[in-house]
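Only one protein chain is missing from this complex, and each of the others stays in its spot.
For subunit A:
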Amino acid sequence: MFTELNSILNSTPDSFTRKEFVLLSDRQSDASFLIHHFLSFYLRARCKVCFLGLVQSFSHYSAISQRLGVSLTQAKEKGQLIFLEGLKESLSILIPQEGNAESQAVDFLRDPTVGLRCLYEFVQSSLSSSGGGEDGTEEWGPPVLLVDDISVLLSLGVNAGAVLDFSHYCRATVCSQLQGNMVMLVRCDGEEEGDDGDDEGPELLLKGLTHQCSLTLHVQGLPTGYCRDIHGQVEVCWRRRQGDGQHTQKKLFQYKVHDKGASFFARGTSSAVL
């Protein structure tokens, strides 16, 4: 959990906005450090977390969360964290073997044109079952869905429209129905405009998700080039849905990632410069 980011977003583990869909995006950069922030934030806030870790192994997230002060193994044992390790589950479908039970959640790998219905059902079943009823299980806070990262589904052959449907269904269930939060990471490449007419793909996904979300954090490299002390800039954009129509509020920060966290500062106030 990065304390400076908490003060920027005006949220603490004790009080944060509910029914929020946070979109993390990056362009030619790496925004995955923000996913670790939100994971440790919501675990500290005693929320029930469903994490779709599609691109890295469990030990990677566990090692980093350890440095941020949260133990993923303990959270999994207590039932607070439901972790889908995409890499491990996918092998059972990509290399089918007799006698090996195939994972249901990543069933879309067998035929990507079918869509992400099975993945949605996995999310729904893991977050809908609240742990208050059984003996010995603790009562957790609002449910949270974290996805790292959703654009890898495009690389696995799923249509951008199907991914948008999936995120819409998840938002309806998690944010509206269960009054929880959702955080998704989407990664882009290349220039913003000037595509060769290829609308199917990451750009379409990014535009669609930006329209659905309520808060975006867009990570980019510095416009002046590579710098060792300032790793890039983050643009935070609130899209408030007040009664009298939407108004957006934007703020721009620069950041530097350390071993145990990240520091955010206003443009030009990096400690390397001052």
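By definition in this document, a contact is a pair of C-beta atoms (placed from the backbone, for glycine too) under 8 Å apart; a residue touches a chain by one contact, two chains touch by 3 or more; residues count from 1.
Operating definition for what follows: contacts and distances are computed from a predicted model.
A chain of this complex does not appear here, and its UniProt-recorded name among "Bushy growth protein", "Elongator complex protein 4", "Trafficking protein particle complex subunit 6A" or "DNA-directed RNA polymerase RpoA/D/Rpb3-type domain-containing protein" is "Elongator complex protein 4". The chain that is not drawn here is touched, among residues A:3, A:17 or A:57, by A:57. In the complete complex, the residue from A:36, A:171 or A:239 that touches the missing chain is A:36.
Although one chain is not displayed, its contacts with subunit A can still be listed: residues 30, 33, 36, 56-57, 59-60, 63-64, 67, 87-88, 90-91, 94-95, 109, 112, 151-152, 154-157, 187, 189-190, 198, 201-202, 226, 228, 257-262.
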